[in-house]
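A short write-up of the structure that comes next.
Removed from the display is one protein chain of the complex; every other protein chain stays in position.
Per-chain residue numbering starts at 1, and chain names A, B and C are given in the order in which the chains are listed.
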Amino acid sequence: MLVVTPDTIDPDALRRRLFDNAAGAYCGFEGWVRNRNDGQDVLRLEYEAYAPLAVSEGEKIIVEAATKYPHLHAHCVHRTGMLEVGDCAVWVGVSSPHRDEAFLACRYIIDEVKVRLPIWKKEYYVDGDSGWVNCERCTAHAHTVG
Amino acid sequence: MLVVTPDTIDPDALRRRLFDNAAGAYCGFEGWVRNRNDGQDVLRLEYEAYAPLAVSEGEKIIVEAATKYPHLHAHCVHRTGMLEVGDCAVWVGVSSPHRDEAFLACRYIIDEVKVRLPIWKKEYYVDGDSGWVNCERCTAHAHTVG
Amino acid sequence: MKTITVRYFAMFRERAGVSSESLRTDAATAGDVFRATRARHGSSEPLAHCKVAINDEMTDWDAPVSDGDTVLLFPPVAGG
Partner (left out) sequence: MKTITVRYFAMFRERAGVSSESLRTDAATAGDVFRATRARHGSSEPLAHCKVAINDEMTDWDAPVSDGDTVLLFPPVAGG
């Protein structure tokens, strides 16, 4: 299951939901807001999500992972709203009988989440500027024409 | 750093030690005692370690990971003593600027820990039997001759 | 002519100044809707970098649009 939430992510509580006496391996991934990106000093990040489609697309990703690597439990939570440096923006947890599947499924989920979910990230820089990540040309027309 | 301990592993407290404002990615691995191995129902596990060499060999592994994947923080804790099904036997945590290094370094560390550290695992089965893992032939001579 | 509801997200919404608007258009595909609204969302991103949904289903830019559809225009995503 994938959840989009404005609330603080609690990785410890989330991993407990993946406990299973048949699981010998757990792999967890967390994306933290860091203080640098593309050479700029980052103060905070703002995440915007279109939740209905983020959730349904996230469900597809987790089903794909479970099909590729059977017998796993997987869960993902993505934050929205304003986050400070050090905050957890996304958490993925996978438990499975063996570690190979746990690592591969966890990696698959975060890789797909980053490119498929309708979620956007606006960086606020120390110098007062801000910008949408991966959207360099979104405003090219605006700058040139508008 | 690698630590060998008879105390319960607390992954949440451990991951906090890897916080770093320059880290955008965290990958954690946990090995959990599971209820089946090689077709037998497992009741509990007993880990024995030779701590001085487990720690020094663990240090080497973490230094190797940090050399292959710079800018990371890595830590590993391995339990000793009697563990029940569901208990955390080993924890590895890695934080780094990007997720690729976090996943690869975490995987490298657990793979090496499993084959290089002087740590042994005795399984106690539901049927009352017990046996040392990976040590099928350790007693072959004993059974035949002794 | 069809009536299409267009929803803008993130950078597109900021640029358009509205999160949603009604469009009278002869657009045949989702891609046509993107191009017809370029003056609103102000983007020169290639379509391949953006995503689109019609009536809350992810789809392709070639997907046909019908009268009454809601087209969601997604700028390049950046989750995680």
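The working rule: a contact is a pair of C-beta atoms (placed from the backbone, for glycine too) under 8 Å apart; a residue touches a chain by one contact, two chains touch by 3 or more.
Owing to the predicted nature of the structure, the values given are computational and were not obtained by experimental measurement.
Participant: Counting the whole assembly, list the visible chains that the omitted chain makes contact with.
Facilitator: Looking at the complete complex, the unshown chain comes into contact with B.
Participant: I'm checking contacts with the chain that's been left out. Which of B:R17, B:H71 or B:K114 qualifies?
Facilitator: Counting the whole complex, the residue in contact with the absent chain is B:K114.
Participant: Write the list of chain B residues that the hidden chain touches.
Facilitator: Touch set of chain B with respect to the missing chain: 31, 47-50, 52-54, 56-57, 78, 89-90, 110, 113-122, 132-135, 137-142, 144-146.
Here is the rule we go by: only the chains that are shown with their structure count from here on.
Participant: Hunt down the residues of chain B that sit against at least two other chains at once, touch-wise.
Facilitator: Touching at least two other chains: 99.
Participant: Spell out, as numbers or ranges, the residues of chain C touching 2 or more other chains.
Facilitator: Each of 80 in chain C touches at least two other chains.
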